[in-house]
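A short write-up of the structure that comes next.
The complex is shown incomplete by one protein chain, all other protein chains being positioned as in the whole.
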Amino acid sequence: MNQSTHDIELWLSTMADQLGKIISKEPLMIGILTGGVWIAERLHKKLQLKDPLGQLNIAFYRDDFSHIGLHPRVTPSSLPFSVENREIILVDDVLHTGRTIRAALNEIFDYGRPARIILAALIERSGRELPFSADVIGKRMSLKANEHVKLSGPEPLALEIKTAE
Amino acid sequence: MRTVIKHGRIVDPANKLDKVADLFIEKGRIVGIGKGPVGFTPEQVIEARNRIVCPGLVDLSARLREPGQEYKATIASETAAAASGGITSICCMPDTSPVIDTSAVTELIHQRARLANKAKVYCLGALTSGLEGKTLASMHALKLAGCVGVSNAYADIENTAVLRRALEYAATCNLVVHMFCEDGGLRNDGVIHEGMMSVRMGLPGIPETAETIAVSRVLLLIEQTATKLHFCRISSARSLDMIAQAKQQGLPVTADVAISHLYLTEIDLAEFNSLCHVRPPLRTTRDRDELRKALATGILDAICSDHQPHDEDAKAAPFGLTEPGASTLDVLLSLSLQLVQDKVLDLQTALAVLTIKPAKIAGIDAGHLAQGAAADVCIIDPELAWVAEKETLASAGKNCPFTGWEMTGKVTHTLLDGNIVFGNTS
Partner (left out) sequence: MTDSNIQLDKHGRLKHFLTIEGLDRSLLQDILNYAESFSGVGERAVKKVPLLRGKTIANLFFEPSTRTRTTFELAAKRLSADVLSLNIAYSATKKGESLLDTLRTLEAMHCDMFVVRHADSGAAHFIASHVAPGISVINGGDGRHAHPTQAMLDMFTIRRHKGDFAPLRVAIVGDILHSRVARSEIHALSILGVNEIRVIGPRTLVPKDIQTLGVHVYHDLDAGLHDADVIIVLRLQHERMCSALLPGEAEYFNLYGLTEKRLCLAKPDAIVMHPGPINRGVEIDSQVADGKRSVILQQVSHGIAVRMAVMAMTMGNLSNLDPETIDAHSH
């Protein structure tokens, strides 16, 4: 089942609205590479945030390094601001097990001590393995264990649900 | 014991023999080929159908490590290994510890070899005292003790005047000088051939000129001294040119090549394989090919094993810290037969350079199967395929660079003075 761009646009607007209600004055936004950055770029524009967008490559904070080694794709993390005492909107495309979020939080805290972190996820799907939940969600999905949702982009954005063998 | 070896293909290059016939042995000597003496009744019959029956091999250089390095190998272990490889006569270099520069050490080695009774061992005595290249060794005394030649082993004689005197004195004693040619200065701290691989691997190199300059130095000297000179372990094509020319001139020179150098080249060092750390170093493919040709044309007179058994530690270190030398007694014959299969040499030539020719260089009555000769015989199954494995090498030295190689041809029996020293009666 492929989601049309139209639906994704709808979800993004919902997210922007929800975020608008809970953020305080000048939050930072950090997208998790790669899908999270595509989503964050759009949200960053919609919310007209002043500070540049940060992007996080959590490759070095993953918990599965001893099993699968380094991820082949490596764009460096780039946080062109100080996180110290700031409110941060952390953006990812899919919230599934929660391990990516754990890695992202660990990485952000190695840059400094934020005041608050708000999690925004385009898709929140079933299968949580760690106690994380998103503050702002575009769409909830209930999927089987062998189903995976994948975002492609950056233009156009499209969702695909794959079933693994 | 009266023995007959039946139905074997007798190949004896010394007598230009190659025919299927029976071989008759009595009281340790050959008493008949084809037809036995009248009334000969054998007490032992060895069936040699489809086998080659040839003289026991004569190896111009194998280190037996006694006295002084018994932790590597012993005369007992290595002569037994030699027997399993069809080798019945061995010359050993004087670089033992103590050096073979006294009759006492010579006698010790002879005794141990007789005790082991697996192969005949002939000593090469020291050319200079302690192999130090300064004063002459007592060559005549060494000759009386039984040395068949003299050598300075790997030790370079820096002072040409000393070398000249040593050559003159050896000629006076009518001793063959076995010369390993390597200029010490050019060798420097080199461990492999100076060329493509030494650059790639960052290992200090020994240039070809280390050998060629030393060879030419010796050749020019013996033009004056008329010494009988045997070049040990030639490794480069350029040296072969000079030796060929010297032979044409009529100089009394001979030369041998180590079996390793007929197969391996600098490229085999690629993985820092310390089993290929040998002296002289393995050189280029072209050198190897020329060495092979030189055996066919007669510029090279003999193949020797240049057997150097080592303990594990000697080879278990970064390359430059390992000791040079390969264990080759086990594979000498099979690798030589491979040259015949690869049509590098014909069978007569291959066996000649392993039997009669080295025997003549050593000045010993061996390497042939004539009537009345000592019954040092080797029986080979030329079709037997086997793989050289580290664990099953007969030598105490497991440092063989040919482990894992598939070989064709193996000794089934070796007789020393008519006694079976390897193999079972059929």
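The first chain written gets the first letter, and so on, giving A and B; residue counts start at 1 in each chain.
The rule is simple: contacts are C-beta pairs under 8 Å (C-beta built on N, C-alpha and C of every residue); 3 or more make two chains touch, one makes a residue touch a chain.
Just so it is clear, the structure is predicted and the values come from calculations on it, not from any experiment.
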item: Touching the absent chain when the full complex is considered, from B:4, B:73, B:131 or B:203; value: B:203
item: Selected from A:95, A:137 or A:157 as touching the chain missing from the view; value: A:95
item: Positions on subunit B contacted by the hidden chain, ascending; value: 194-196, 198-205, 267, 270-272, 313, 316-321
item: Missing-chain contacts mapped onto subunit A; value: 57, 59-62, 64-72, 74-78, 92-97, 99-100, 106-107, 109-112, 148, 150, 164
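Just so we're on the same page, only the chains that are shown with their structure count from here on.
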item: Rounded Å distance between subunit A and subunit B, as computed from the means of their C-alpha atoms; value: 76
